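Removed: one protein chain of the complex. Kept in place: all other protein chains.
In order of appearance the chains are A and B, and numbering begins at 1 in each one.
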Amino acid sequence: MSVNEGALMWVEKYRPKTLKDVVNQHDIVESIKAFMRNPKTMPHLMFAGIPGTGKTTTALCIAHELFGMQNWRNFTLELNASDERGIDTVRERVKDFSRYSRGAFGDIPFALIILDECDQMTGPAQTALRRIMETSSRTSRFILICNQSSKIIEPIQSRCAIFRFSRLERNAMVEHLKDVAKKETVNISSEAVERIVDYAEGDLRHAINALQTAAAYKEDAVVDEKVVSQIIGEASPKQIQLMLNKAINGDFMEARRIMYDIIGTYGFTGAEIIRQMQKELFKISYILPEQKAEFSNILGEYDYRLTQGANSDLQLSALLAQFVKVGKALGESS
Amino acid sequence: MVLLNQKGFKLPRVEKEKFMLLLRLGLDYNSQQTLYSIKNYNSIHQLRDTLQDILKSEIAFTQTCTICNIDFGCSTCNYTKFCPTKDLPFTCVCNQCLRPKKNLQQQKLF
Partner (left out) sequence: MKNDLWVEKYRPTLIKDVIGNEEAKILFVEWLGNKRRTKKAVLLYGPPGVGKTTLVNAAANEYNFRIIEMNASDTRSEKAVTRIANPATSFTGLDKFSSEIKGNILFMDEIDGIAGNEDRGGVNAIIKIIENTRAPIIMAANDVEIEKLRPLKKVCTLIRFQPTRIPLIIMALKSICEQEHVKYEFVALEKIAVNSQGDVRSAINDLQGLSEEGKTLTEQDTLALSLRNKDVSMYDTLKEYFAVKNIADAANLLNYSTVEYDDLLMAIGDNMPKRYTDTVKLAEAYDFLSQADVFRGRIGIEHWHLLKYFYNNLAQAASVDPESYKPFEFISPPIRVITLFWTKSKRTLLTSICMKIGVQCHVSKYEAKMIFVPYLRLMLQQRKKANALAEWLKLTPEEVTFLTGLKMF
């Protein structure tokens, strides 16, 4: 695989630069290659799937293949919906970029706009996005990246070819990690690799970061399970899951203590914590989907209140109290 | 104790300085009827003190009952002990209107 020597984070250094190197998304890559044979007919694309499965990488690979490794940055605009201040900024940047990149490269008649985290956009913002896509369709192609395509409005979905990135297979992750370790001359035990993959829950970036951190700690010695556990313990926002479990199982004070700890340690905003809670809620196995709905509604309500209110920790405490109440009611009815 | 009605009362002749002071303290003067009345109540306490000075006596103002509209003095009131504006001409409710003898509710209880 081609290596970006200049990049010092291994996630970036070993990010695949060509489609054929993308890890474990064979079917998608094949389909895209078909498009690439006749780029003029390439539609807008939507990549959907859980984090760390190669969506951004694939989008960047497309850029590389369309415009070449030297020049691709001139013809590719990378945007992140949750980072931009609003749909107006997005529109501005797309407009500016379209003007700048006029005179497309060779016989590729368009420039590429990669818009990440579109599912974080509100309905009205997405509607506006659709118009932006329309007005710039002569000069640009969009690659929309999201975790949940269901959160994208119909009109946008219908304008895109949708690719669903599946969770990486365990083996594929293990192999990739071992490969990186070899290239970086890191001596790591098999158990340690397994441990990292366990923890990463399908997100290859987590895994590689953990590997790099563990390696940094054990310069010339073997990276074993022990140090991996240590790293994971130090780095892990498993706290969110813990907080959620404590709340649902009735321990308000402990849940709140963890919440303060999370805020203190990681500096997450209220909105970020709620976003993570949604994610973790989804994973909880001991609650049925229809029961999860009630929790999810509470999260939604408090997500809104956070934007209006003045004190995030108060809102979060109140949120936890509601979870405790609902959790208890669920426990009693079952 | 001199009783004054805020709507119109007389004072002995005062020198110019005093007169100007009275006006500044909120009095109005009708030269045709030679009557003073209170226009502005912001400095009512000072005004009372000044008038007491002029009249060389304690004074009390009457006030108008907000219900029956008669003018009455504070001497008939039960709450003068607690009232910070006692004897000053502020709207109030007279005893009869406050505790009408024919109040059914009261008769039930006592």
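One rule holds for everything that comes next: a contact is a pair of C-beta atoms (placed from the backbone, for glycine too) under 8 Å apart; a residue touches a chain by one contact, two chains touch by 3 or more.
From a predicted model like this one, the values you see are computed outputs, not experimental measurements.
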(message) Tell me which of A:T122, A:Q148, A:T265 or A:N297 is the one touching the absent chain.
(response) A:T265
(message) Tell me which of A:T41, A:S158 or A:Q308 is the one touching the absent chain.
(response) A:Q308
(message) From the list A:I231, A:L244 or A:L299, pick the residue that touches the absent chain.
(response) A:I231
(message) I need the residue numbers on chain A that touch the omitted chain, in ascending order.
(response) 6-9, 11-12, 15, 51-52, 56, 60, 78, 80, 82-83, 116-117, 203, 205-206, 209-210, 212-213, 216-217, 219, 231, 234-237, 250, 252-253, 256, 260-261, 263-268, 272, 275-276, 302, 305, 308-315, 317-319, 321-322, 324-325, 328
(message) Suppose we count only contacts with the excluded chain; which residues of chain B make the list?
(response) 40-42, 66, 77-79, 82-85, 88, 90-94, 98-99, 105-106, 109
